[in-house]
Every structure is written in C-alpha cells, then in structure tokens.
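One protein chain omitted, others in place.
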Amino acid sequence: MMMTQGPWMLALSASPKWLESLVERLFAYLPAWLTSSLAPTEVADFIVWPLIQIGVMLVVVLTAVAYLTLAERKVSAWIQVRVGPNRTGPLGLLQPAADGIKLLIKEDVIPFKADKTVFTLAPIISMVCAFIVLAVLPYGPHYASITNINIGLLFILSVSSVGVLGIILGGWASNSKYPLLGALRSSAQMVSYEAAIGLTIVSALIFTRTFSMQGIVEAQRSLGIWFVLFLFPSFIVFLISVVAETNRAPFDLAEAESELVGGFHTEYSGFRFSIFFIAEYANMVVVSAIGATLYLGGWYVPGMDWVAARLPEAYREAALTLMGVTAFAIKCGAILYLFIWMRWTFPRYRYDQLMELGWKWLMPAALANIALTATIFIVGKELGLVRSAGGVLQMDWQGKLFFTLAGLLSMFPILALLNAINRNSKSFNLRAQRTTIPVSTRKVKLSPGVKAA
Amino acid sequence: MNAIPLVTHHTETLFDSEQMVLSMGPQHPSTHGVLRVILKLDGERVVDLDCDIGYLHRGAEKIFENRLYPMIAPYFDRLDYIAAVSNGLLYVETVEKAMGLEVPPRAQYLRVILTELNRLSSHLLWLATHALDIGGFTVFLYAFREREEILKIFENFFGARLTCHAFRIGGMTYDAYPEFEAQVRAFCDLFPKRLEEYETLLNENRIWLGRTVGIGIISAEDAISLGLTGAPLRGSGVDYDVRKTDPYECYADLEFDIPIGENGDTFDRYLVRMEEMRQSRRIIMQALDRLPDGPVMGKVPKVIRVPAGEVYHSIEGPKGELGLYLVSDGGTKPYRLRMRPASFVNLGALRKMAVGSLVSDVVAVIGSLDIVLGEIDR
Amino acid sequence: MLLVGWEAVFFWMLTLVALFAAVFTVSARNPVHCALFLISTLIAKGALFLLLRAEFVAGAQILVYVGGILVLFLFVLMLVNTRSEVENPFNRQDKVGAFIAALVGLAILGAVTYTQQRGGFFKTKPSADRMAIENAKPDPNAPAGVISADTETLGVTLYTRAVLPFEIASVLLLMAIVGSVLLARDRRQEETYD
Partner (left out) sequence: MSDETKPAPEGQPSAADAEREAKVAAAKAKAAAAKAAGESVAAPAESAPAQATPTDADKEAKIAAAKAKAAAAKAAREAAGDGGDAPKPAPAKAPAKAAAKAPAKKEVAPAYAEIKDDAFIAALRASFQDDIKEAVTSNGQQIVRVVPERARDLLWYLRYDAAIRFDMLTDVTAAHYPERKAFEVVYQLYSIPENRRLRVKAELPEDQPIYTVSDIWTAANWLEREAYDMFGIVFEGHPDLRRILLPEGWVGFPLRKEYPVEYRHNEWVAENLNILEIPEGADLTGKFD
C-alpha cells in the first residue's frame, strides 16, 4: 500500500513509475531556473499526478452526478409505473446533457432588492463544499485515491457543515419569505442532524481507530469483515441522519415544494439553480461514500485479495484497483438507490416532527450506541478477543463472532431506551399515537344512512 | 405530535419573534388552483389566516339569468371541473324537478353509474393531490393511473375527458356505447386491488399518520354550524348523505353504506373518502346489474319553460352537498339560479381548522377539505 | 519555529485573510455580512491550525464554530429585523476607539516580541508533556491506519491530565444551556408541555 510509509501519512498518494520517468525526461527540456529547486519525483508526486487524478475524478464524479439525476428519474418512474425520460438519446441517456444545456442558457434572474453579493456567493459555497470533499474519498486502492489525510472523516464532516451556509445564505439573500422560511428550516435541521451523524460516527471510530478514510478501509481489510456487522445500530442511525442532512425526502422540508414552493432556491433560476441542484446530488454521493467506507468496507470486498493473489504479478495491482473501484461504486450505488427509494415512498415529515425525530430519537440512540459499543469493546478486550497492535485491531473468528452478536444484540437496549423516552414524551409519542388512537380501531363506521323522509 | 399546543394568540415572551405575513398563493403548488391564503405566522405557527378567493370568478349566476334553460347546462361542467358529471346532474335534475318531468329508468341508471364514476375520479384526484401535498408523490401517480381508466370511459361516452356533458333535461342525449358495460365492469374488478395499494402506502405509514392524525380537528357541532357537507362532515361523525336522506334518481333502489368517522381530523376524512370509493364501486356494480333497457330520453316539451315557482334541489356531490335554488317566473330563462357550492362552504372552515397549527398542516387541511376553485369562485 | 517555503506563503496568506476578515467583521454594516466575515476568519484560522499540524483542532474548529455556532448565529440574525441597523448605523466614536485599539494592539505586539526574544516573561521551561508532544517523532514501523499522533495525544490529555477543566467546562456549558432554555420558555409553554 502507498501509505505504509509512516504515520505522518503522505497527503497525496505517490505517482506511478512511468509518470516519474516521464517528468524526469521532461525536465531536460525545461529551463534550469525552474527545475533547479525541484526534484522530478516531487513534481510528479505533488503536482502532476494529483492534477491528473483530480481531473479524472471531476470528470467521473460529475458524470456520475449527472447520471444520478437520470437514475433518480428512471427509478422513480419505475416505482410509479411509468416510463421516465426516454426521448433524449437512447433510453434518455442524453437527458442530463439536455437538462444542463437548458439550465445553462436560461435567463439568470437576480431578484430586485436581493443582496446580490450573497445571492451570488451562496450557490458557490454549496458547490465548493460539496466538491472539495471528493478529494478525500477512498475510491479504491493504490492509484484510485487522490489524497489520504489523517483527519479525512472529520474533514468531510467539517466541510459539509460549511455547506449548510450556502442554503442559509441563499435563502436569506433572496429577500423573499418562502426562501427565508426554507433557510430557517434547513439551518435548524442540518445543525440537529449533524450532531446525530457526528455521534453515530464516534461509535464507529471505536473500531476504525482512525479518521483516515483509507485507514478505515484498511482496518476492515485487515480484519476481513465489514463494520456494519459490528455497528448495526450505528449504521441505521447514520442512514436516517444523512437523508436529513442531504435535505432529501422524507426530510426535504427546506425545499418542500408543496409548502414552501421551492424552499431556499425559490428565487434562483438558470445556472445558479443548477449549481444548487448539482451540489445536492454531489452531497448525496459523498454521504453514500462515507456510509460505504465506514460500514460497508469501502472498496474492500472479502476475497478480493485471494483473487488478486491468483493473478500474475504484473496485473495484480491493476486488478485490485479495478475490483476495488467497482466494489466501491456498487456500494455507493446501493445506498443511493436506497435514498431514491425512500424519497419516492414516504410522505414528508413536518418541521417539528423532524426536529423531534432528530433530538428525541436519533440523538439518544447515537449516544446510547456510543456507550454500548465502548462497553462491548472493552469487554471484548478484557476477554482477550481483540488486540490492538500498532493502532490496528486484530481478532480471530471468535472475536468477530462476539462483536457481531453483540452489535446486533445492542439494538435491544437502544430500542428499550427509545421506548422509554417515547413513553414519557408527550409531544412525540409513537405509543400514544398507536394506543390512544389505535390504527386497528381507526376504521370508519359504516352507517346504512338516514331513511328518507 | 398530536399534542401541539394551540397557541391561537400571540404569547408575550422574553424573545418575541416578529409575526410574519405570508401570502400563500394564488400561485402556489398546494392551494389547488387560485386560492390565496394569507397567513399570519409566528415562526411556523399560524396565528391567523384569511382566504382570498374570487380569482376565478366568472359571474356564472349572472350568466344563468340570461341564458335559456338548455344553454345553461354546459356552464355547470365548468364550475366544478373535477366533477363535471355531478354538476350536470344537479342542473338537469333541478329543472326536471321544477317542471315535473319523468326520466326513463335506463337514463336514471346510466346517470347513477356515470355520476359514481365521476365521484371515483374526483376522489382519486383528491387522494392524489392530498398525498402530494403531504409529500407522497408516488400515490399521486398511482391515483392518476386509475383516474385515467375512468377518463377513458368518459372519453368514449361523452367525447370529453374533463368537461363531460351528456345529460339533458328529461334524460340523456345518447345511450351508452356498446362496450361501456364491459369496460366499467373491468374497471370495477381492478379497482379494489388498486385501493389496497394506496392503503398499503398510506394507512399504516408512520409519517402519514403523523401528518394527518389529530390535524385540523373539527367537532361535529362545529362542522354542522359551519355548514360542512360531504366527507368533512361525515369525518366528524355526522351521518348525512343526500343520496340517503333525499334520494334522487335510482339511489333508493341501490344498497350502499355511508362511512362515518369519529374524530373529525384529517385522517378520518381520508378514511371516509377511501371507504366512499369502495361504496361507489358497489353502487356502480349494482346499477350495472340492474341496468334496464329502454329509451334514455323522456318526453320533453320543445321549448323548455319552467312554471313559475321555486325549487331547491341538492345532490351529494363528491365534495359535499351541491344545491341549486331555482326561482322561475314562468319564462324560458331562470329568474334566479343560485348554486350552493359545497367547496365554498367547506373552505369557510379552514380558519377554524388551521389556526394554531403549522404551515405544513395548513397544506394538509386544505388538501383534506377537497376544494375546487372553479366551484368556489363560480 | 521558522517558516520556510510554501509554509511561509500559506501562513502569510491565511494570516492576512484572517486579519482583514476580522476587521471587516467589525466594520460591516449588515449583520449577515459580519457573520460571513467572521466565518472567513474562522476558516482561515482553521487552516492555520493545519499548518501547526493540529489537524484535529482544525477540523473541530470548522465543524463546531462554522458548522454549529455561526449557523445558529445566522439563524437568529434572519429572525431579527436587521434593516434598521443597516439604515441607521450606530453612533461612531471611532477616534477614541481607534486610539484605544491601537494602544492595546501595540501592547500585545510588544509583549509578543519580548516573549519571543527572551524566551517568555517568566522564563519557564516547557513541561515534560509539552516536550514529549513537541518531540514526538513518527514511528517508522507503525502500519497503515494509525490514528494520528495529535488526535490521540489530545484525546489522552483531555481524559487524563485535563479531565477536571474538561468536566468543569462541560458543566458550565450545560448550565448555560439549561439557563437559556429557562429564559426562552414562557409560562404557557411550560404548562402545555408539562
């Protein structure tokens, strides 16, 4: 692996040999004042290679985001028993391009009396924050990841928390009431759900032992298991919270089109609107990548090393990379499909219900999960089922079994806690809703009707 | 969530937030047309609201006074354009009642079948938009799928999908087309399965329950005092359906039940309408079984002239009691033709239902009232 | 610590951004613009932490201050009518204010220079912990996925040596939360909820 060079891990993964030799050969043609202070390997490692990677990544991810919109429409069409876009290109495959061109050439309206600077800045903030985190995602082993910073996960959380500002400022700068209400809703919603996400990730960190995204994948690879088995409750809380964090249905209150018309982007049109739109989908990709990395092993699938070992030495790295990238894409796709599925199935929460779900359900669940996971981990450690060697966990099959069972069983105490909270809460009381007005008895009475006079 | 404190007036706190006046509509996705609701908000809580209607006012009642009786009928299709058949039925029945005309039995049964089909299509549109208001987009398209089947039948029968018009004073213009019976039967066979589909998506859905249970509660006394009719009244537990209390056409011969709710909230109104759809299907099936042969047009004078006097006739429209008050001076035009619009009166209850709730609930309550602005504004 | 190469370039850039944004934070008329400049300052400072190799602190700084506190700031600013503030700027006592600010700034500058030259006012030696942190060398044999030293050190320090201040701070924050909830709730709300 590239980052086995030391704990101060290189921020950027090293470039392949052919690139270094290419740069070295290029150096001969460059003026001396430019080359004197730079080593060809460094230039290759820190300038040329990252730029290539970023370029490729941007093209691939932007295409993925564009086709995610198509996928959303196709999947929703499938769910709703209709066809979906099929006029632009074969199977509607050119639809994203058509949409993009349409939005690009539309008139860009800035409302009179809007705060023009902030109005312009808001989509940029959204877009930048959505795209900057793409740099630290572990797309695959070896050359397939751009950087691997040691606070990768924290970095993603921080930057996406800044991304909220785009929505808030966009809503505020429009100087209109619906966007303002949307911005208010979304700021409260995102701050609440970020807390839940942060807490649920903490319980995952007990097993990952690192913030580094590649490190998290490596931790799962070294154990040969996905952390979703150890951290099932955490995974559930994570999945629910990120849907809210990305403003998707059933939590799309910030842009609830039946209440707030378009929410925070009501006044946006044309290209500025499309930037918000792209940012939303890029955020979806990012959170699904986090989910895949933390809980589903990232690019790792059990058995990939075994397959790679059977291949000839020369192809081993390339095969591993290919398998890893494919696996990562499939996992992200699965989570994205879940998001789309949820969106087209559920009605929308109300604002207060959403806040109560966040604070009274997900937050206690995440906190309880931290305590439980830590306890389980210490018990496992005392039983000698897990060893920490140089920051990485090692365990045998007994340990894996123990943590899997414990992870699944920890659902029950958490559910018991939620039940207790639920019972004592007046305003958000599932039990009350089910018992005082039980659904089974909530059938209409059938009356033969009054006899005619 | 059903215990949201109803703070109907502004409480004085240390951190007073300013009240905001939000104009919802007339161009708004969930005001079902050109309704404008002026909301006074404290945060997201509605402190007061006022409905601004009349954007679609066409002076229909004034026009009626200046048209011959047969010329008036098409105007009714444009009032409640969602339930054009019911509106047409209301008019022709009122004139028939005032003139004392007999309608042949076959025409009566056909009228009932078509009106009940229209009730189904209206209820499906209500379900679609109500679910869409609450965010359930898929239900919207599912309901439209079935509505499409009904509209196909309508298109074959009336030659129009929306402003259907085949009822004439004294009967019907033409008989059913040959495949009519088979097509309606096919639809009726399919429909219960589809209803179950919607109920799978909504009835036990936690979010749906959270958004509808205990929202927009109206007690039976209030509902009666507000003059609510149709599902909003029956959802509050009042057993009132014009088809039973004052049967018209052949409803007296048909067996059906009236669904009654008990809590008067949005969810009960939803349940009532869902059950009404089942009952409508039952009515259609019975009417098809008993559909007699014979002419569809009775004896009607060449010039339609309503004898002097007045008549109030009402039918159970999909949205509530549709009434028509006809004052005649014996001429060929009505002296006064007043429509009692169910949606208009039902919308009057919005303030009572929605003040104290949140913005999202206003949308849900408007959806559950099932209004149509063409009928309100006339 | 000497600043060389790219580090120096980044340092000066970030410092200037932080400083100017801080000045604009105070001078901007529109409160939302003030908040935006404050956000810029905080992000620049977060990046400065990165230069100090305090990655965790940098991440936490942005997550907590920008993502949490300033979002709530903006939340409040949007609820409050700020138009009057924009139209009627507050009374400027800029001359006196500038004089005092200059005085304080000079004093701080002098103090810092003096400390840098003489090794501190009190000439204390760095503690053993401090030395250990500063002299921490990467373990060349550590395998991949090692938690970075600064995060681990921070965690260990917080929960061992600094546990008392940590807990005191927690209790203080809790009190602040309870207090603000009490202030914000009125009687009717309490009656309806309890």
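Each chain carries a letter (A, B and C) given by its place in the written order, and its residues are counted from 1.
Keep this in mind: a contact is a pair of C-beta atoms (placed from the backbone, for glycine too) under 8 Å apart; a residue touches a chain by one contact, two chains touch by 3 or more.
None of the values given here were measured: they were computed from a predicted structure.
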Identified contact with the non-displayed chain, of B:Leu49, B:Ala98, B:Leu124 or B:Val355: B:Ala98
From B:Val345, B:Leu358 or B:Val372, residue that would touch the chain that is not displayed: B:Val345
Residues of chain B in contact with the chain not shown: 53-54, 57, 59, 61-63, 65-68, 97-98, 222, 224-227, 238-240, 245-246, 303, 305, 307-312, 314, 321, 323, 325, 327-333, 335-336, 338, 340, 344-345, 347-348, 352, 377-378
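The working rule: only the chains that are shown with their structure count from here on.
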Chain centre separation (chain A, chain C; CA means) in Å: 28
Inter-centroid spacing, chain C versus chain B (mean Cα positions, whole Å): 61
For chain C, residues that touch 2 or more chains besides their own: 79, 193
Junction residues of chain A, two or more chains touched: 426-427
In the complex with chain B, residue positions of chain A that touch it: 76, 79-82, 177-178, 181, 185, 249-250, 252-253, 256-261, 344-353, 356, 426-430, 432-433, 437, 439, 442-453
Residues of chain C touching chain A in the complex: 30, 32-33, 36, 39, 43, 46, 55-56, 58-60, 62-63, 66-68, 70-72, 74-75, 78-79, 138-149, 151, 193
Chain B residues within the chain A interface of the complex: 1-4, 20, 22-23, 28-30, 44, 131-138, 141-142, 145, 201-211, 213-214, 239-241, 243-247, 252, 256-263, 267-268, 271-272, 275, 358-361, 363
